[in-house]
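Missing here: one protein chain of the complex. Every other protein chain is in place.
Which chain is which? They are A and B, in the order written, and residues in each are numbered from 1.
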Amino acid sequence: MTYFILKRLVQSVFVMLAVAFLAFALFRFVGDPISQMTGVETAVEDRERLREELGLNDPFVVQFARFTGDLVRGDFGYSYRTRQPIGEMLLSRIPATLELGTVALLISLIVGIPAGIYTALRPRGAITQSILIATLVGVSIPTFVIGIFLIFLFGVYLGWLPTFGRGGTVQIGWWRSSLFTLDGWRALILPAITLGVYQLTLTMRLVRAEMMEVMRTDYIRFAAARGVPWRSLHYRHALGNTMIPVITIIGLQFGGVIAFSIVTESVFQWPGMGLLFLESIRFVDIPVMGVYLVVIAFFFVLINLIVDMLYLAIDPRLRVREAA
Amino acid sequence: MLLVENLTVKFPGRWGEFTAIEDVSMRVERGEIHGLVGESGAGKSTIGAAIIGLLQPPGYVAGGTLRLGETDLRTLSPEAQHRIRGKRISMIFQDPQTSLNPLMTVESQLLETILTHEDIGVEAARARAIALLEETGIRDAATRMRAYPHQFSGGMRQRVVIALALCTNPELIVADEPTTALDVAVQSQVLDLIRAMADRRGVGIVLITHDIGVIARITDRVTVLRGGRVMEAGPTAEVLGRPQNPYTQALMAAVPRLERRLPRFLLPESDEGARVLEVKGGAVPEGASAEHAAAWLMAGARGTDAGHALEIADLGVKFAGTRTSLWKRPAPFVALDGVSLAVRAGSVMGVVGESGSGKSTLARAVVGLVQPAAGTMRFQGAPLAPARERGRHDPARRAIQMVFQDPYSSLNNRQRIGDILSEPLMIYGLEPDRAARLRLAASVLDLVGLPMAAIHRYPHQFSGGQRQRIAVARALLARPEFLICDEPTSALDVSIQAQILNLLKDLQEQFNLSILFISHNLAVVRQMADDIVVMKGGKIVESGDSEAFFTSPQHPYSQDLLRLTPSLALIAA
Partner (left out) sequence: MLAAFLRSDFLYLFVRRPMVVAAFAVTLAVVGGAVLAPWIAPTNPYDLASFSLIDGLKPPVWAAGGDPRFLLGTDDQGRDMVSSILYGARLSLVIGVSAMAIASVLGVGLGLAAGYFGGRLDALVMRIADIQLALPAILTALLIDGVSRGILPPSAQQDLRVFVLILAIALSLWVNFARTARASTFVERNREYVQAAIIMGQHPLRIMAVHILPNILGPLLVIMTVDLAAAILLEATLSFLGIGLPASSPSLGTLIRIGMQFLLSGEWWILWMPTAFLVALVVAINVLGDFLRDVFNPRLR
């Protein structure tokens, strides 16, 4: 088992390095850092001096090592556009995205999993059919359309909820949270639903497919043949076995939620990382793009690792070795 | 105790209603083991499912009586029906690997089952569970039951399954192919256990199987099924020993005998030809016929030379082990260890062994799929290149052909039969002309007993036995001198198996082929082989003349194998 953990750790580090390399390549080969940072009037000698100071004439490997070293220490460099340290910019934006993502994920799980179970256990009801149709539509509507629609309905037409921004926020240390005020929640709810709808449909379909698959297995039939009560069959035997593959996907979905937040943040003008990234694309702010890449990859890799550890904890087949 | 009268089960489907079982009647008394035997599709599993009320939807019971003791099973509400399950009727399935919930310990699965039906408290339930596990032969049950299913071996798992079925003291157990997935020795133990349970506890058992040897071994009475109807029923010794019904008679004639060798299976006129689908449309190539095929094959056949077709010396094959620890390099899995044998030209050598003995690996090494780590091979006196050194155009690739086990995966479902059969002719450069290739393909089909127009059809339109004939035809179209048959009939019904084996015998004689015949079924090997080799754990344990071996085996392992294989000889006693 320790071998398994070690192997995964090494894999994760490898992926991170590869992504860091990508980000670094972005820096070096897309556009010229010096021209970005200086104006047109700067003399050639000054440019050369800047180049030397920033170590841009050093060999490739050295620069890459320095880059990675900086990243690990938390020094993310400076934005071309705002001249601010990227680390600071990120810190001010991460809480917004994380809160949004978590609430969206919670919504998708709380609604998606029970819906999936219900439709799996009652495949032929009218409610099931309507749920299935609803999810089909949900998967097909682009996130931004949902956002626009919600804004239109609740913001413009009914006027109940705010249509942009975070509303009332509370600062805790460096974390600016909107979860502690009613105003903050009112601002959070629409973007969270928008973001959560897609994940919800995915979760529901997955849980349904897995559960239907499990209900067909021999051990369920055998348990039924032994007269194990249906309720226990469904929720103890079947659900337990269903959740294992579902957990991986949920883990990945959290990553997807963070990524899709780009669109939602754009629609609702939510001041999170996604919006930051979008602006960096528009202005070709390479350093921010690169750092965002690394940060997102880090989240994914971290989540994957946690999911794998969860697997170890839950599935006895991985924990204890098999008999001959 | 169990009364089944005029039972009919139907499955509504796309093409109308399919009657799976029609008008079936049988009785099972206390402590009686009643066998339900038939070939695939006969409906035996459906009867089992109907008795316990777990028919796969959309199947339903269309008519008849199902009575357990005084209770009419058909009039019960779904809840009442579910309460009976486990309490009065239980069921066990074929594959112990998938029958147990992998996430729950054996203990919790046992306790849950007991406590569902009886209100006796956890401690009493646990005590009963332990006693039961010990009774089924699991020593040290108290500790072992805290383990998870995957930590038990196959045979042990099936014992756990039996314990689970018994723990509520049911009156009747339906056992659906309970030993098919097990090795011979383990199968023997589990069958003994089932017999003991019936005798000791008075449980009635419906034993569903396709294996006539198993029926002969432990059942008291037997019902023979075909196409959903009862062909014959009665005490086992009578039905198997003096069958009255023509189907049963044909069935018994097709069962390979373990106690003596027959030159051919004495089958009645095969009606498989009549059951063949209508092959309309698609012309038969001009001049195609079995004679054309035979002439072509003879043209390539070698004369009867003395000497050996295949010689293997000291062959060793290793597979890399899976790494589980950072510190220790994984130990390789030794599939073959110092294997040596020689196949006389024009003879059949049988290779016998249980699963994991290495017989398939041996076949794959000879045919070039697996690279040996040690040893040499010679084919017709010349060195035979091992897998990685065998060039794509090496003549040995043509001369050595293989017939595989699974007829459903040995043919490419997306290719027409004509193309499948033309491939060897094309690849080996035996016939450059496309029309001539199709003519040969059709001719060989005729030779193996299939309609020639089949060249226009796809594999899924044929049954298992027919597909295996096509596989044999494909092998023949390479004009081989050496044929490796890897469990060629293990996936087929008994009667089809007999036809295929007859076909192989005929072809071998006609074209003087040398054959390496691999099987786990001793009786089949006895009918086919001239010489024999017994494998265990990658090594050859005994070898020699086949008849001499079967009359008096030398090695204790071989003796055990022969003794424990359930066979019809038990009836004669």
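Note that a contact is a pair of C-beta atoms (placed from the backbone, for glycine too) under 8 Å apart; a residue touches a chain by one contact, two chains touch by 3 or more.
What you are looking at is a predicted structure, and each value in this text was computed from that prediction instead of being measured.
Within the entire complex, contacts from the absent chain reach the displayed chains A, B. Across the entire complex, the residue among A:5, A:161 or A:296 in touch with the chain not shown is A:296. Residue A:14 is the one among A:14, A:60, A:160 or A:235 that touches the chain not shown. Of the candidate positions A:85, A:167, A:256 or A:316, contact with the hidden chain is made by A:256.
For the chain left out of this panel, the touching residue among A:212, A:247 or A:310 is A:212. Summarising the interface, chain B meets the missing chain with residues 14, 367-369, 390-394, 397, 402, 404-406, 409-415, 423-424, 427-428, 474, 478.
Along chain A, the points of touch with the absent chain fall at residues 11, 14-15, 18-19, 22, 26, 29-31, 133, 136-137, 139-145, 148, 151-152, 156, 209, 212, 216, 255-256, 259-260, 262-263, 266, 277-278, 280-282, 284, 286, 289, 293, 296-297, 300-301.
In this text, only the chains that are shown with their structure count from here on.
Look at where the CA atoms of chain A average out and do the same for chain B: the two points lie 50 Å apart. Residues 52, 54, 82-87, 90-93, 95, 98-104, 109, 112-113, 116-117, 147-148, 150-153, 156, 161, 164-165, 168, 323-326 of chain B are the ones touching chain A in the complex. Interface of chain A with chain B (complex): residues 2-3, 6, 217-219, 221-230, 232, 237, 240-241, 314-317, 320-324.
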